[in-house]
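Contents: one structure, followed by commentary.
The complex appears here minus one protein chain, its other protein chains still in place.
Letters A and B mark the chains as written, and numbering starts fresh at 1 in each.
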Amino acid sequence: MTDITDLTVAEIRDGFRAGDFSAREVASAFNANVATAKALNAFIVETPDSALAAADAADAARAAGDLKPLSGVPIGMKDLFCTQGVQTTAASHMLEGFVPTYESTVSGKLWAAGAGMLGKLNLDQFAMGSSNETSYYGNVISPWRRNDGGNAALAPGGSSGGSSSAIAARLCPAATGTDTGGSIRQPAAFTGISGIKPTYGRCSRWGIVAFASSLDQAGPMARTVRDNALLLEVMAGFDPKDSTSLDLAVPQWEANLSSDLRGKTVGIPREYRPDGLNAEIAALWDQGIAWLKDAGATVVDVSLPHTKYALPTYYIIAPAEASSNLARYDGVRYGQRDLPDGAGLQDMYAATRAAGFGPEVKRRIMIGTYVLSAGFYDAYYTQAQKVRALIARDFEQAFEQCDLLLTPTAPSAAFTLGEKQADPLAMYLNDVFTVPASLAGLPAMSVPGGLDAAGLPLGLQIIGKALDEQTVLNAGLAIEERAGFVARPDKWW
Amino acid sequence: MSIDLQTVKKIASLSRISVTDAEAEAMVPELNNILGWVEQLGEVDVTGVQPMTAVIPNHQRLRDDVVTDGNVRDKVLANAPQAEHGFFAVPKVIE
């Protein structure tokens, strides 16, 4: 019998329904993998008992003929989702020991659908980072290694690096992620898995520790497109508690999966092929174009003229929102408090926030504070919101000629931990291909396309029209079928 | 626009993040590097463009005026570093 932990979510779900195994067997198998993978540092909190309890409930319910969409499926939860009774830290010292008395809407939907929780997954602190090197709880290590015989620790991507690492290493069949500027897609690409950021407003933000409100979106991460489709169906849906939630029915994405792209037109944005684009990435992209043509799609060149301004726009808007969203961490109502001798209230704030936030979080708060401050607001923030409108308009105009866009997910394969630490700007440039869709609120997905010469996964990104996750998933499936990506990291941990 | 040590300290103070002189000094080139880079946005012609307000067309819903929440003091205070007699407590403030 194949190892249960090699199964996809759909296979676990179906096998459990068919009685091939019990939910307890599934949970136990993953718990065992989690327990022996400390070297990856993918989890901040492991919750094996929680996974078992959900499994036992699923087993009992199955006996009573009661099957839910995710009965028998254990998953990992990014530690940005507030989970009732389970410490939620956003990978910060600030929230160390914070135990929410409430459950985020998205995690609550997953539990209600029968899923169990294997643990809270590590991430970049407050989701700020692209390599998982900003966590207070230490770096997450990718299970992948270069095929050069060395053992350099590689970045699993960020900010959902605990999620990507855990899935690639078979510690979870799937996990939640959140994506503000690429935090689902880039780690998926770095670790050879799939992940989708739905249209802004599909998934409720209620109960997710906020980074940048106008950009944050939750989404699933898993090894297959089908798993992403079925998980997103559970996670998405209208939430009256989130003003930006879309009041729309959730489509049946899984049932409507089809890799037949006849009648669809794929746009290839020329601005995503800058001079000096990594040759292997460029080659994979060309391969992706060929696959989509093979699936029946027509391919056209399109232009997104403001692409080069997307990153600077993002690095004004996201820090600005973050500087305000993170003001609530002040040591008064929850979290860390640092109270130097004889300190007054404002001194307490400054000391608490100096001790509670890591350097990258502080850096972004400072940038955000600066761009909103008196005299600079229009030059930075208002200008950025105008350019953002132009970036969104670029997409609208491109979508007059095509149904979806195909691009690389990241400009390179996973890099070595520490490689870009010294230069924040170099780190930011990692998100060059993912950020534009975030700014426009569009659904976008990364699927693995192949390996580079060093044996590391590379991802292709599909960007769809607003609300058209189906086309994104279908194109992802078409690539998945043709890429036949079966590579997996050798177990060294 | 280039920022100096004084400005970094002012931003840190506005952000309520205490910084040592050394930290502040280290931040000067770092922040200048990032801010210098984002300033390229200034070259974009935005004549007649409205700043984006909602990324996906959507309407602000309004809630009915009904009491549906509250009366959860235990939950509200559960994680407080210092809670006394049903209040959050902070170092004494002189107004």
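The rule we apply is simple: a contact is a pair of C-beta atoms (placed from the backbone, for glycine too) under 8 Å apart; a residue touches a chain by one contact, two chains touch by 3 or more.
Basically, contacts and distances are computed from a predicted model.
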(request) Given the options "NADH-quinone oxidoreductase subunit D", "Aspartyl/glutamyl-tRNA(Asn/Gln) amidotransferase subunit B", "Na+/H+ antiporter subunit G" or "Glycine cleavage system H protein", say which is the protein name UniProt records for the missing chain. (result) "Aspartyl/glutamyl-tRNA(Asn/Gln) amidotransferase subunit B"
(request) Could you tell which one of A:A91, A:A168, A:V209 or A:A354 touches the chain left off the display? (result) A:V209
(request) Would you indicate which residue among A:S71, A:T88, A:S159 or A:Q383 is in contact with the undisplayed chain? (result) A:T88
(request) Go through chain B and note every residue touching the omitted chain. (result) 10, 13-14, 16, 53-54, 58-73, 75-77, 82, 84-95
(request) Would you write out the residues of chain A that touch the absent chain, in ascending order? (result) 82, 88, 90, 95, 98, 100-102, 104, 205-210, 212-214, 240-244, 320-321, 323-324, 326-328, 330, 332-334, 345-346, 349, 369, 372-374, 377, 381
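Assume only the chains that are shown with their structure count from here on.
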(message) Measuring centre to centre with CA averages, how many angstrom lie between chain A and chain B?
(response) 23
(request) Over in the complex, which chain B residues touch chain A? Could you list them? (result) 1, 3, 7-8, 11-19, 27, 30-31, 33-35, 37-42, 44, 46, 49-56, 58, 60-61, 63, 72, 74-76, 78-82, 88, 90-94
(message) Could you list, by residue number, the parts of chain A that touch chain B in their complex?
(response) 97-99, 101-102, 199-201, 214-215, 240, 243-244, 246-247, 306, 309, 312-313, 315-316, 323, 327, 330-337, 339, 343-351, 353-354, 357, 362-363, 365-367, 369-371, 373, 376, 379-380, 382-390, 392, 424-425, 428, 439-441, 466-467
